[in-house]
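I have placed the structure first, in the form of structure tokens, so that the comments after it can refer back to it.
Only a single protein chain was left out; the remaining protein chains are all shown in position.
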Amino acid sequence: MPESDDPLVTPRATGGRAPDVFRPGGWTPMRCYPENDEVDFAIVGSGAGGGTLACKLAEYGFSVVALDAGPYWRPLEDFASDEREQAKLYWTDERIVDGENPLQLGPNNSGKSVGGSTVHFAMVSLRFRPEWFKSRTTLGYGADWPLDWREMWDYYREVEEALTISGPVNYPWGPKRPRYPYRPHELNAPALVLAQGCEALGIAWTPTPIATVSAPRGQSPPCVYRGMCVIGCSTNAKQSVLVTWLPRALKAGAEIRDLAMVGRVEHDDAGRVTGVHYHREGRWRFQKAKNVVVAGYAIETPRLLLNSASGKFPHGLANSSGLVGKNLMVQANQAVWGLMDREIRSYKAPPSLALTEHWNYCDDGKDFFGGYAYMSQGPLPVVWSGVLASKRGLWGEPLLDQMENYNHQVGLKMVGEFMPQERNRVTLAEERDQYGLSVARVTYSWCDNDRRMIRHALGFMRQALEAVKARDIFDEANDTCHLNGTARMGDDPATSVVDADCRTWDIPNLWICDGSVFPTVGGVNPSLTIQAIACRTADRIRAMARRGEL
Amino acid sequence: MSDRYPGYDVLAKRDTPSWNDQTRRVVERRLAIDPDAHAFFDEAQWATLRAVCESIVPQPKDRACPAPLAAMVDAKLKANEGDGYRDARLPRQDEAWPLGLRAIEAEAQTRFSAPFHELDGARRDEILRDLHEDRPRSDAWGGMSPKLFFETLLLHDIVGAYYAHPHAWNEIGYGGPASPRGYVRLNTDRRDPWEAAEAKPGRAEEARRENARVG
Partner (left out) sequence: MTTTVRPETQEVGTTFARGEPPVAAVADRGRGRRPRLKSVESRAAEQRAGRTVHLGAGVLALSVLADSALEHYRGSFHNKAMFAPLVSSTLSLATNAPAAFGARAPLPVLDAVQGAAAVTGAAGLGFHAYNISKRPSGLSWLNLFYAAPIGAPFALALSGFFGRCAVRLARDSKTLFGWPAGRFLAATVAGGLLGTAGEAGLLHFRGAYHDPFMVLPVTVPPVAAGLLGAAALKPSPGLRKAARVSLMATAALGVAGVGFHLFGVSRNMGGFRNLSQNLLNGPPVPAPPSFLGLAAIGLAALALMDANDE
């Protein structure tokens, strides 16, 4: 094994060991499975879906290999306090975006790391509003999930415990939930501004339930409030999949293969999958598996399924419904910004320390379906300069002058529920990437409901800033976040790709366990729900195995 | 541009707990970039690029070592570093940038019969403003939208390079690198002694004294 390694070039999880992310230079033993061994589960992707599932299945005694295209980071040593350097966390391979409202990908929503996008996510950990699991039936839009919110309530609890979520003692909305494991963080100035704005407008707010610890936990020190969460936490206070589920997975006998890009899922003549072709250390390899789980998030998952097309499955795997890649949903991420006379210095502490879910639970006076939350923000300089330049159109002296107000800037950013539309989709483009695989084309257009929600939110957030006497208020009208929906869950094979257990209808030993399975996207960040689904899926798989149904 | 944070230097914290080894390596590499090095653009494009950078980010003339924005953009393209997505209406960045720079040159010739880098600030700004508002006068753009190129590539890359540089961090009073030491005082109107002190009207000396103590 090379002594000085570049995790972007040389795999670290090899030879019976994987990095111990808590000890600089440390290793933890890792069980390795020969490629010709038919492992129980080969999981493509080790993020919120794949990493969680790998852990649970390994703990239930299954043999698991999780393959991730990304590097195996050692946060304590690899993560610098620098935005430009830390772009290494994002998916920077080519994708084409089009449609009426082309998406901005990369740092917004696409990670490429062992631990997936949770290595760079903002840690906001919210539960779905229960009615959203039956959006169609209870609220009249979208589609129903084939899941019961009461069952999900327990799985949310399991994930909150596993991530030691630091949250408020009492949560203002929704049915009763158990107390978060750790207490909320102190509010930073932008969060205080959000709180003051909400109180002025007479709506509730809360400290955000967030996946970074407010007290020591195991080997994680409490958050130091360096504010660089979305460019990678260098202290391991952030409870990403990399520092929570994966160490458990390794302990339970799972193997993780980093820098392993899966290019194709193989199947036999009977139409059952047999394993995955993946590229690692310079050549293509094949891992045999009894079951394959695709968990590459909502662009790579359909891309892989489509790229795995064959004579038997000319439209890609698990695509008899024709819905693989369709119903892509992002969430509205528009913001309103302003200047305060007081010093805000929003670069300190996690970006979203306070939020309101008022418009997720209150439907009065809405001219749109769905809901949105909004939260405080703390953009770092490069990102902020991008907002002022590319979005607000400033350059030259006016840009430099406005950037000097950095420490007085304050903002409110929404996470809003866009509607599922089949025309929003992931397809294969003509271009090929460095592995020779067809690149994804991501097509997105807003619908009228989306636009009405955005208008409502921008108007309301503006009022909230006016109420605290912010000035020079402007809208950031085009931003989106997260990715969901491209392999939706349902109870009818004609209108969905997987069932409630994340098992594809077409191929009984092919599973999809990530944000792709969401039939609707809700007005909250998806990570908690993705992990809860993974926990549930693991339980279902165990039950099925016991009954011989696997 | 005013001196909001007189005397503040993020680099003064280089050997404090605010910086760690990996951060020092990264920032030092950035500070060591040769401002004249260009491995991607040809000489003509390079001249245009440098002039464009001066207009987009007019750094103070008396700055000893201006942030090497053109070199940073050039290096980015040479390494083909991207954000991982391309608007379908734009060619790939390694085609779009040279095309855009040639087209900007063509704009200068069409309007003023002079190379872009020989124009004065006002004329350069006029061209750039027109491109930003999608009013090209030359047909060297081909099918590429000047506005789209301007917003998503030109501004994004040049401005992004500047605000990744310690000079810019000092200008805006950004705390800079922060690991293992983060921040203690999170409330409004509070700063840790290792953060930048803002000069209040008429009290610049006070801020300068505070900033001299930052470390």
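Labels A and B are assigned to the chains in the order they are written; within every chain, residues are numbered from 1.
The working rule: a contact is a pair of C-beta atoms (placed from the backbone, for glycine too) under 8 Å apart; a residue touches a chain by one contact, two chains touch by 3 or more.
Here the structure is a predicted model, which is why all the values come from computation and not from measurement.
Chemist: Which of A:146, A:168, A:271 or A:493 sits in contact with the chain that's absent?
Modeler: The missing chain is touched by A:168.
Chemist: Given the contact definition stated above, which residue among A:29, A:61, A:216 or A:322 touches the chain not shown here?
Modeler: A:216
Chemist: To test your reading of the contact rule: which positions on chain B touch the chain that is missing from view?
Modeler: Chain B touches the missing chain through residues 17, 179-185, 189-194.
Chemist: For review purposes, identify every residue of chain A that touches the missing chain, sorted by number.
Modeler: Chain A touches the missing chain through residues 168-170, 181-184, 186-187, 192, 195-196, 198-199, 205, 207, 214-217, 221-222, 224, 235, 237.
We take it that only the chains that are shown with their structure count from here on.
Chemist: Provide the C-alpha centroid distance between chain A and chain B, rounded to the nearest whole angstrom.
Modeler: 30
Chemist: Write out the stretch or stretches of chain B touching chain A in their complex.
Modeler: Contact set of chain B toward chain A: 1-2, 4, 18-23, 25-27, 30, 55-58, 81-89, 92, 125, 128, 132, 151-152, 155-156, 159-164, 168-169, 171-184, 186-191, 195-196, 198.
Chemist: For the complex, give me every residue of chain A touching chain B.
Modeler: Touching chain B from chain A are residues 77-85, 87, 90-98, 102-107, 110, 186-189, 192-193, 223-228, 234-235, 340, 342-345, 347-349, 380-382, 384-386, 389-390, 393, 395-397, 399-401, 403-404, 406-407, 441-442.
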